[in-house]
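I am attaching a structure below and will ask some questions about it afterwards.
Heads up, one of the protein chains got dropped from this complex, but the rest are sitting where they should.
So that you can tell them apart, the chains are marked A, B and C in the order they are listed, and the count of residues begins at 1 in each.
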Amino acid sequence: MKILVTGFDPFGDDKINPAIEAVKKLPDKIAGADIVKVEIPTIFGKCAEVTHEAIVKEKPDYVLSIGQAGGRFGLTPERVAINFDDGRIKDNAGYQPLNTPIHEDGQNAYFTELPVKAMAKAIRKVGLPSSVSTTAGTYVCNHIMYQVQYMIDKEFHDLKAGFMHIPFLPEQVTTRPNTAALSLNDDVRGITAAIEAIVEMDGKKDIESVEGSIA
Amino acid sequence: MKILVTGFDPFGDDKINPAIEAVKKLPDKIAGADIVKVEIPTIFGKCAEVTHEAIVKEKPDYVLSIGQAGGRFGLTPERVAINFDDGRIKDNAGYQPLNTPIHEDGQNAYFTELPVKAMAKAIRKVGLPSSVSTTAGTYVCNHIMYQVQYMIDKEFHDLKAGFMHIPFLPEQVTTRPNTAALSLNDDVRGITAAIEAIVEMDGKKDIESVEGSIA
Amino acid sequence: MKILVTGFDPFGDDKINPAIEAVKKLPDKIAGADIVKVEIPTIFGKCAEVTHEAIVKEKPDYVLSIGQAGGRFGLTPERVAINFDDGRIKDNAGYQPLNTPIHEDGQNAYFTELPVKAMAKAIRKVGLPSSVSTTAGTYVCNHIMYQVQYMIDKEFHDLKAGFMHIPFLPEQVTTRPNTAALSLNDDVRGITAAIEAIVEMDGKKDIESVEGSIA
Partner (left out) sequence: MKILVTGFDPFGDDKINPAIEAVKKLPDKIAGADIVKVEIPTIFGKCAEVTHEAIVKEKPDYVLSIGQAGGRFGLTPERVAINFDDGRIKDNAGYQPLNTPIHEDGQNAYFTELPVKAMAKAIRKVGLPSSVSTTAGTYVCNHIMYQVQYMIDKEFHDLKAGFMHIPFLPEQVTTRPNTAALSLNDDVRGITAAIEAIVEMDGKKDIESVEGSIA
């Protein structure tokens, strides 16, 4: 089995992005699966092109994209990506889409094929906070998650894919009062546990644990 | 113009639900539109039946559903509803769906037809915290929002609809440390401002303000 | 019985301070006690002079000072004031003390004579969030609480005094994401309930409810 793991480069006022830093530190094999790592730019459109190229070249069974969610407390596998770009800030190419569909001929949303509940449970089992999220936002994170699903819909029908958000690093919150963080080492441990769950659940339905949110 | 406003009854450990309390206190006319109020039960399926009945009877131009989102800080118009029921707790009939699509023949998600950015802006203009949300959760709130959109898709093609979450009331947080609340009077003012924005924006595209979230 | 209630004027970037707004709206009699209201400036030293003048003139039995604690979720009666000025921002006269004792001949700290647990309980009883706080910070709020206690220590031996923080108003958090607020009307209700508790507990020891914080 081959798993392509992507990570975004730094954006906004931050000089570092835990996503690509953690991805770079992943082992090359996890639970027997080959891990291929790709850095993608925090740029609408372009990040999808780079990922598409890697999928064509590597022919992975799974794509797991990693992105930073400043302010979140744990690692949060995402359930769904929506057909909507709406930037709170500009991307690294200076582009800030507002109220914009990603693909006119795409579905309103795509659900991930990843076993998000099993992933969250596996992450908690290694002693890290995790819960399933039902929003990847409206910036490049939701964008890449949607784009890869759109590629599955239109082109790579056997591919399975998904997205996971990770919190700030401690060094990113020294000037952000009352903001949670997780160490890079814990990010690596958490992503590894999530990938182990993906491998173990391959071909099976996700577990039916209680994870839902009220609101 | 006629606007049907629904509010859920209390659920979980709470004896009161700000949603239905605020809906009951709305004026009968807002910005010239007739306001029809309906209490709906916190029960999967049943809440949609009651709403469907009211739509058939009242033939409204808009449906705005209101629900409680404990822990949120402001009034949050929802952008999107997903085809997914996943209860963290049982509903008022004792039913707790897990990993369950709402309608096999429905779309993965539906975007609201309401001008959510204009609504959030109007609420802030009357001095209350508000932002657009991209997740209505996976409980009855997302359920009713999805169900009404499904009705639009299949039956009431001219109807426009959406959902707004409101925080706990102060009396609900006396035993919940460090949890935000908003008074019932402020809920009524905020919902009224949101409805005024709906009326004012009728027939127009939503504004293109910066509201997006990173994560 | 006569109770002097002071409230600070606006400071920092805010055009309004819930403290003085709420104090102004208090009734002139609460539980039989006469309520005398005084606006004090957000200025180190000067706020104490104005309060001292009012005490000399009004000869109150109690002084209750009210101040804004942006970010807190409820009304928080303060247990203790410390002999330490340390401004995160300048006061309204442009003065920003750092690492500075308030009075060289004052005690390190003074405990309030007010029944803070009974006050918090009374506030919760009227449906508002409240807990006892053990830090009034290091800005003008702690300063005035310390100064009045110092006056009791040196001059007004029979006076009883204390301080209560209140959260932002909703209108103050429209541009502050994820920050709690309470309405002015709720502030007035909460302060009134606290004063009723002060009157009722006059001459008695505070209740022994569980209110302590771990950290």
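The criterion applied here is as follows: a contact is a pair of C-beta atoms (placed from the backbone, for glycine too) under 8 Å apart; a residue touches a chain by one contact, two chains touch by 3 or more.
Keep in mind that this is a model prediction, so the values were computed, not measured.
List the neighbours, among the chains on screen, of the chain that has been left out.
A, C
Per the definition of touch given earlier, which of C:Ile3, C:Ile55, C:Ala69 or C:Leu128 contacts the omitted chain?
Result: among the candidates, C:Ala69 touches the missing chain.
One chain isn't shown here. Among A:Val50, A:Ala180 or A:Met201, which residue touches it?
Answering carefully, the residue with contact to the hidden chain is A:Ala180.
State which residues belonging to subunit C touch the missing partner chain.
Residue positions of subunit C that touch the missing chain: 12, 67-72, 79-80, 82, 84, 86-89, 96, 98-99, 107-111, 117, 133-139, 141-142, 165, 205-206, 208-215.
Residue by residue, what part of subunit A touches the chain that was omitted?
Answer for subunit A: residues 73-74, 124, 127-131, 169-171, 173-183, 185-186 touch the chain left out.
Here is the rule we use: only the chains that are shown with their structure count from here on.
Same residues or different residues where subunit A meets subunit B? The copies count as same if more than half of the interface numbers are shared.
Same; most numbers are used by both subunit A and subunit B.
By CA centroids, point me to the most central chain in this structure.
Nearest to the common C-alpha centre lies chain B.
In whole angstrom, how far does the Cα centroid of subunit B sit from the Cα centroid of subunit C?
Taking the average C-alpha coordinate of subunit B and of subunit C, the gap between them is 38 Å.
Approximately how many whole Å separate the CA-defined centres of subunit A and subunit C?
Result: the chain centres lie 47 Å from each other.
Where in subunit B do residues touch two or more of the other chains?
none
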